[in-house]
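Supplied in C-alpha cells, the structure appears directly below.
Every protein chain except one is present and positioned as in the full complex.
First chain written, first letter: the chains are A, B and C, and each begins at residue 1.
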Amino acid sequence: MSVSLTASLKKLGIFLAASVAVFVVFTLLISTGVINAYYKRILMTICINIILALSTNLIINFTGQLTLGHSAFMAIGAYAAAAISLKTGLPFVLSLIFGGLVAGLFGFLIGLPTLRLKGDYLAITTMGFCQIIVVAIQNIPQLGGAQGLPGIPGKTTFAWVFFCMILTILVLHNVVSSKQGRAMISVREDEIAAEAMGVNTTRYKVMAFTLGAFFAGLAGGLYAFLMMFIEPTTFNYFKSIDLVIYVVLGGAGNFAGCIASTSILTFLPEALRAFGDLRLVIYPLLLIIIMILRVKNIRVMRLVKMIGRHKGGKEGDSHAAA
Amino acid sequence: MPLLDIQNISIRFGGLTAVADFSLTMGDHDIYGLIGPNGAGKTTVFNMLTGVYTPTSGTMTFDGESIVGLKPYNITKKKIARTFQNIRLMKNLSVLDNVKISFIYQEKYGLTSAILRLPSFFHEEEDVQKKSLELLKVFHLDDKKDEMAANLPYGEQRRLEIARALATQPKLLLLDEPAAGMNPQETQELTELIRWIRKTFKISILLIEHDMRLVMSVCEKIVVLDYGKIIARGTPDEIKANPKVIEAYLGEEAAHA
Amino acid sequence: MKKLMACVLSLALTVSFSACQAGPSGSSAGGDTGASAQNSAASGETIKIGVVTPLTGQTSSFGQSAKKGLELLEEQVNSAGGINGQKVDFLVQDDEGKAATAVTVGQKLINSDKVVAIVGPLTSTCANSLAPICQQYQVPMVTGTGTNTKITEAGDFIFRTCFIDPFQGQVMAKFASEDLKAKTAAILFNNGDDYSKGLAEAFKSNFTSKGGRIVAEETYNTGDKDFNAQLTKIAPKKPDVMFLPDYYSTVAVIAKEARSAGVKATFLGGDGWDSSELFSIGGDAVNGVYFSNHYAADDTAKEVVQFIKDYKAKYSNTVPDAMAALNYDAGKVLLESIKKAGSTDANAIKEALKSYDGTVVSGHIKFNEKRDAVKAAVIIKTVDGKEKFFKKIQPDA
Partner (left out) sequence: MSLVEFLQQLINGLSLGSVYALIALGYTMVYGIIGLINFAHCDVYMVGAYIGYFVATDLHLPFVPTLLVAMLGTAIAGVLIERIAYKPLRRSTNISLLITAIGVSLLLENGFNWLFGGNPRTYPHDILQQSNVELGPVHSDTLHLIILGTSLLLMILLQVVIYRTKIGKAMRATSTDKDAAELMGINVDTTISATFAIGSALAGAAGVLVAILYSSIDPYMGIQPGIKAFTAAVFGGIGLIPGAFVGGIILGVIETFVTAWYSQLSGAIGFIVLIIILIIKPSGLLGKKVSEKV
C-alpha cells in the first residue's frame, strides 16, 4: 500500500475521472431515453442503497459490530432533512447535511452505551433501537406520525445521488485506509489484543458507528427528497436486515463487492417481477443458495491458500534458518 | 526511583483469591522471571499489570505514576507492552499491518486529516511505514511483510507478537510464555533475542516461562508463585537451591537441570 | 488504486446489467394480468390501465380482493365490447404494501408500460407516495381505498372514490351521540397504522364537539394480539360505546377479549370491519356492533345486487368484501370517464373524472373540488352473525 502524496493524488484523479465518465454515460443514456424514468429510479435507489450499504459495511465488516438497526439512522436523517426543509425552507444541500449530522449525533449517543455489548446482544439492542425510533416517529404529530410526511419537494436528482455516492466511497475509503480504519479493523480482529497495543477500542467503535450513522442519515435525506413522501415503517428493522444482507454477500471489508452485491440485490426484485408473487419465494431461495455456495467457494479458496501456504511456509523456514 | 513498583496486590474472583499480596519492584533494564506451576496466577499478574483486571487491593506504580484502574490501552500509553500466552495476532491482517496497529496511539493526525488527506496524514503514515519496516527487518520478518499473520509458522508468529509489542515503544515488556511450543533450537534463538532486545531497546523485561533453561539463563531475578502467593524470590542460583521451590514446583525438573 | 477502480467497474457493470434488462422485462410486464384480455377478440389497440395493490406482505389479503374485483370489471367491460372500441387491459403490480415499492412499480407502469391511468394504490401509505409521481407525469390516478386526507392534495390528477378518514370518524361520532345517545366513549386504535389513527382522531374530535366525553383513549401496535392491558384499564370506566377503527382480523380479537374483560360498551367500527370472517373469529362478541361502510351487502340497489351476483359467479360463490367492491368502483369510475372523454388523453380523462356523476356499487359518486368522492355512508348492524343494513347517512353539503 502506498501512502505517498503523489501516488494518492494520481489515484484520486483516476477515480474521479472514471466516476465522471460513468456519470456522463448514464446521463447520456437517461437523456436519450435508453434508460427511462423507471430504470432511472431504480438506478437512483441503487445509489442510495450503496451509500447505506457502505456505511453499514464500515460497522459490520470493518469494525466487526453486528448492527440490525442501521435503518434507524436512515429514518432520522430522512425525517430531520425533510422536516427542517419544510419548516424553515433551508436549502436542499444544507438540509441533507443537517440530516446526516442529526443521524450522526444519534449514532454517537446510541453507540456510547450500547457498543460495550457484544455479538447477538448488540444485534438485538440495535434492532430494538430501530423499533423504538419507528414508534417514536409514529407518535410525533409534527412529523406526520403514522400517516407519514407528505409534500417534500422532489429535489433529489440522479447527479445528487451519484455524487453523494462517490463522496461516500471516497470518504469511507480514506477512513479505512488510515490509522482510524486500522484501529477499527483491529477491533474486529481481536479487541483484547487491540487494547493491549494501545487502541482505545470504544473510541473507534463509536467513531465507526457515528460515521456510519452520518452517511445513513445522508442517504435518508436523499431518499426523502426522492420519494417526496416518507412514513416510519419504511425504516423498520426489515430495511436494516436488507442492509446486512447486502454487506454480508459483498464479502468482508470489501468495497467493490459491497457495491456489486447492493446493485444486484436492489435490482433483483425488479428482474423477478415477471414471476409475479412467486418472486418473493425465489428471492429468499436464491439468498440461501448463494450463502451455501459462498461457503463452499470459500472452502475451496482456503484449500488453495493452504497449499500455497505450505509452499510459502517451507521457503520461510529455510530463510529463517539461513 | 524504581521503574515498576507493585505493592501487595491481590485479586479475588468471587470467593477465590487468585493472587494474594503480590509485590515486585523492577528497575530500568532488568530482566525478571515469573515462574510457578500451571494455575499459580502468573498470567493473572500480567492481566492486572496491563489493566485487563483491576486488583481488589494493593498499589501499582509505573514510572512514578499509579496505574491501578487504568484501561489496558492507557497502560500501553504509559509504556508497558505485553505478549499473550495464546498468541493473539490479528490473523487476517498482513504482518506489516499487525505492527502498524501498535503505532495507532502514537499517530497524532485526526479523522479530518484522514478524510481530507492533509499533509499530516502523509507525513505520519510514511513515518509509521518506515518504522514498521525497520522493526520487521530487525525481527527477520521484512520479507514476509505482506503475508497474512495466520500463515506464518508458529515461531515467527511468536516473533511477530514481540515485534508488535515493541512497536508500542515500551519501557517494560511483559512476555507470557514466549517459548511455549518452540523446539530447543528456536528457544535458543529466543534466548539470544531477549538479551538482544534489552540491550538494543534499553528496556526492562518481565518473563513468564516454563522453560527453565531459558528462565535461568536470561533472568537476573526470579519470582516464584504458587497458589497465588509468592513462595520465593532471588537470583537463578538461589531459586535453584530453594527447597520450597523444589518442593512446590521445580522438583524433578531441578534434578534434570 | 485497484480497489477504487474495482468499485467504479463493478458499479458500471451492475448498473449497465440492469439497463440491459430494460428491453425484455419492460415488454413482458403484462404477465400478471388476467387471461381475459387475451381470449377476447384481438382488436389492435388496448387501453392499458395500471393497478397498484399489495399482493404479498402483511396487507396482501386486501390486495388479492382488489385484484379480483378489478379482474371482474375487466372481463365485464371487454365482453361488452371494451371502451371506445378498444379492449381494456389491467396491468396489476404488487406494491407489497410498501411506500417505496409502490413508487417503483408505479413508475414501471407509467414509464415502461405507458399506462393511461392508474387504479390504486390500495393503502393510504402507498397512495400518498405514488400520488406525487402520477402528478409529475400527469397520469390520472384513482384510488378506491386510500382514505388518508392528504393523498389528493398532491395535485389535480389524483382522485379518490372512497370517503376520507375524517368522514367515517365523523359519521360514527354523530351516530353514537345522536342515534345511540351515548355520553361516554372509549377509543382503542392502532397507533402504527395511518388508517386506524386517522379514524380515531376524527371520531374523538367530533364526539367531543357533540358534547360527548372520551373516557379512555388507548393504543396498540401492528401485530398485537393481546389487548388485555388496555381493556382492563377501560372496563371500570364503563363507556357507553367503544370505537375500534381497525381491520376485522384485529377487531374481532379485541371484541372477544373486551367481553371477557368485562367491557359492556356497544362496539363501533369503520369499514375495516366488513368481512364474512368477522363472525367466525369474533363469535358472539361481534354481534350488536355498528360500523360504517360504503355499501350494505343486503342492499337492494340494482348495482349492489348485480355486483354480488357476478362476483359470486366468477369466484366460486365467494362473497365480495369492501376491498373488492371499492376497487371495482374505482376502476369503473375511471373507465366510464375514459369512455366519456372519448380518448386516452390524460387531460381529457382528468376533466371527465372531474365532472363524473354516476352510481356504482358503493353508491352515488361525485367529486368535490378536492377530487374526493362525495357519497353517503351506510351504517351496518351485526345481528346473529350477519351484517344488516341499518341506516344511510348522507354527507353534509
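Things worth noting here:
Basically, a contact is a pair of C-beta atoms (placed from the backbone, for glycine too) under 8 Å apart; a residue touches a chain by one contact, two chains touch by 3 or more.
Here the structure is a predicted model, which means the values were calculated and not measured.
The missing chain, though absent from the view, touches A, B, C when the full complex is examined.
Annotation: of C:Thr46, C:Asn221, C:Thr266 or C:Asn287, C:Asn221 touches the absent chain (contact as defined above). Screening C:Thr56, C:Ser177 or C:Asn327 for touch with the missing chain picks out C:Thr56. The chain omitted from view is touched by exactly one of C:Lys210, C:Lys233, C:Lys314 or C:Lys340, namely C:Lys233. As for the chain not pictured, it touches chain B at residues 43, 47, 52, 84. Annotation for chain A: contacts to the undisplayed chain at residues 60, 66, 113-114, 116-121, 123-125, 127-129, 131-132, 134-136, 138-139, 192, 241, 244-245, 248-249, 277-278, 280-281, 283-285, 287-288, 291-292, 294-296, 298. Where chain C meets the omitted chain, the residues involved are 56-61, 63-64, 191-192, 218-226, 228-230, 232-233, 236, 249, 252-253, 256, 260-262, 277, 280-282.
Here, only the chains that are shown with their structure count from here on.
Hopping across touching chains, the smallest step count from chain B to chain C is 2.
At the centre of the protein atoms shown, by the Cα-centroid criterion, sits A. For this pair, chain B with chain C, the centres built from the Cα atoms lie 71 Å apart. If each chain is reduced to the centroid of its CA atoms, chain A and chain B end up 39 Å from each other. Centroids of chain A and chain C (each the mean of its C-alpha atoms) stand 35 Å apart.
The set of chain B residues that touch two or more partner chains is empty.
Residue numbers of chain C whose C-beta contacts span two or more other chains: none are found. Residues 2, 7, 11, 14-15, 18-19, 22, 25-26, 29, 34-39, 41-43, 45-46, 50, 134-135, 138-139, 145-148, 150-151, 154, 169, 173, 227-234, 255-257, 259-260, 263-264, 267, 270-271, 273-274, 276-277, 280 of chain A are the ones that touch chain C when the two sit in their complex. The residues of chain B lying in touch with chain A in their complex are 50-52, 71-73, 76-77, 81-82, 84, 88-93, 97, 100-107, 109, 111, 114-117, 119, 121-122, 124-126, 128-129, 140, 143-144, 147, 151-153, 155-156, 164-165, 167-168.
Of all residues in chain C, only 1, 3-15, 17-19, 21-22, 25-26, 28-29, 31-32, 55-56, 93-94, 96, 98-100, 103-105, 107-108, 110-112, 124-125, 128-129, 131-133, 136-137, 148, 150, 153-154, 191-194, 197-198, 221 touch chain A in the complex they form.
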